[in-house]
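Inspection log for the structure reproduced underneath, given as structure tokens.
The other protein chains are all here in position, but one chain of the complex has been omitted.
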Amino acid sequence: MIEFRGVSKWYGQVAALTDVSVKIDGGIVGLVGRNGAGKSTMMNLLAGLLRPSRGEVLVDGVEPWRADTRRRIGFCPDVDSFYEDLSGHAFVAWLLRLHGLRAREARELAAHAMDRVGLTDAMHRTIRGYSKGMRQRVKLAQALARDPSTLLLDEPMTGLDPIARHDITALVVSLHEAGVTVLVSSHVLQELEEIAVRVLLVHQGRLLADGSVHELRRLLEDRPYRLLIHSPRPRDVAARLTAVAVVRGLTLDQEAVEVETDGGGDLFATLTELGAEGLIEEVRPLDDDLEAVFAYLVDDGLLSRWRRERDREARA
Amino acid sequence: MTIFGSGYQALTYEPTSWLRRVWALAWLEMRSLFRTRWGTILFLVCQIPLIRGLFLLTIWAGFWSLGGGGGLGRMSPEFSPEHPAFYLAPAMSESGFVFVLLLTTLVSARSIAKDRAARGLEILWTRGIGPGGYFFGKWLGSFALVGIGTVIGPLAMWCFAQSASPDESFAAASMEWLPRTMLATLFFTAALTGLATALSSMARSPNLASILWVVVVVGASAVARVFSRIFRGESWVRALSPWDAAKRTAEEIAGVTPRIEFEPSVAIGAVLVYGAIVVAFAQRRLRTEEAVG
Partner (left out) sequence: MMVAIRTRQTLEACRQALCLLRSHRLLWLILAGAALVIGISVFVPDKVARRLTGDDLFGLPAYLLVFQFGLPTILSYFGLWAVHDEISDRSVVHVFAQPVPRPCLLVGKWLAVTLVGALAGAAICAAYWLALALPDRPWRRGLAPDPDVLAAFVQGAALAAPGYAAVGAFCGATFRRPLIAAILFVVGWEVAVSNVPPRAGVRDLTIADPVRRFLVERIGEPTGELGELLQASMAGQGAGELREPFAAVAWFTAVVLLAATVIYSRREYDARSRD
């Protein structure tokens, strides 16, 4: 279990995190934010590399700054530095031996971890000769090696090709099924959408939103959104939709109509009618993915409104 | 669709001259120490010999009544603005050694190694500066920075002494030795920063480059000191130290009494040999395949 209790973190004059409170009981949780939003700071706080300036960070009820807590945490950092002259296997075994394991046990566990990330064939080559993807896998291997109860993956997909991404995604899902709590950060939202049960949106050091993709979507009910309507007669569809009050704008194409709307019953009733008349082949929401939600949420106007509402709630 | 179809337009520009490109690099290098507060403080600390010289100058000029300036020269030629040793002291005195070593370690010895460690060499070489120009720019930057304390400072002190002297006699007397003295300190600074910059090109990290430079300067001086004690009378062994060899050569140029007596031809030969060796290594280490790999 992971918990942030009113955590703030400053680097000198720079506030990296401001009053973050969140509790993660399990599952795969995505940590989303733009570069510099505070994702890595949250990860580093959980890995025990940093201490909060204010508040408390707990992993299984204990502060990760204490060495023994880290026994339960596997951390795949975003740094690309290694002991380059070591082989991948030796690197993982070295880190395992720092747990206090004996050499033989460490070697066996390291070999097993390398196998899990698909690096068995290359595990005795020096890291210096590894590709970017292989280096990512070595980091993942060392994080997995001691079967942690909490796995922190900081931008794990960076530099991976699509096949490797798929493999890593499958591995993360299997770990979740085995009961491991996984916190995975990324600024590529699609990556998380496939695996994350829950998403935390971080922006300018604040926790902007917390929930599933669909819960986040509900946050945005009053937001205008867009629909793409494929039709054999798009002009006719457009003509009918101009009469609907909630439609804000229309863009006509040869095969489709893009509708910008505030939503509401009138629109859906009209769409049902058009469908019954055979004028609609497909209706596709254009903004229901995480990217759109994120782009909308971090819009400054909405952000300040959201903060005001939150502050009002807090005062109440 | 071609790239031009997408609205691409080639940038029109006037290519700058080689010297301007190199100077841009040198200017960047020269300012590198001043990017942090600590760098600036260290630079100021390294100017202690110059500050000491200025203090002595004020005594000589009679700003302080500490028995007048006449006594300073009797204590040591290094203390008298009427002697060339005074202007060589910031670079070549026993006390100046630590500060020049520190500054060259901070600037020259780190200059190329830090770019190599940051994998910046290949980027720089796509900007119209080849390995030779790059090396020259780095050396020029660090030479200019170290030269503030060892060349420009002493020259400014001479100007100050000249303005403070009551008549033309100081100017007339000092013009006999000043050009040679300035040439000597210029040579000494250039030689040391050149050696340090060349060593910097060999190392993988700035720390390693710095320690190599310290080993070459302090270690070789220790070896030279040991051998000069064992081989008494065989003064050439002092030339084993690049520092001592450069210093002896500079003293010969300035025409001052050397602190360590050995043949100037041996010293000049040693400086040339050391220079040739490090430049050959630097040339090798700055080849594209080494820099990119």
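Residue numbering begins at 1 within each chain, and the chains themselves are lettered A and B in the order written.
Definition applied: a contact is a pair of C-beta atoms (placed from the backbone, for glycine too) under 8 Å apart; a residue touches a chain by one contact, two chains touch by 3 or more.
Everything numeric in this text was worked out from a predicted model, so none of it was measured.
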Next item on the list: From the listed residues A:Gly33, A:Pro77 or A:Pro156, report the one that touches the chain absent from this view.
Entry: A:Pro77
Check: Which residue among A:Ile2, A:Leu50, A:Leu227 or A:Ile280 touches the omitted chain?
Finding: A:Leu50
Notebook entry, point to check: Among the options B:Gly62, B:Gly130, B:Pro179 or B:Gly219, which residue touches the chain absent from this view?
Noted result: B:Gly219
Check: So that we can see where the missing chain sits, which residues of chain A does it touch?
Finding: 11-12, 14, 16, 44, 47-51, 67-71, 73, 75, 77, 79, 81-83, 85, 91, 94-95, 97-100, 139, 142
Margin query: Give me the chain B residues in contact with the hidden chain, please.
Written below: 38, 42, 98, 101-102, 105-106, 205, 207-208, 210-212, 214-215, 218-219, 222-223, 225-227, 229-232
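Keep in mind that, in the parts below, only the chains that are shown with their structure count from here on.
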Checklist line | Centre-of-Cα separation between chain B and chain A, whole angstrom | finding: 53
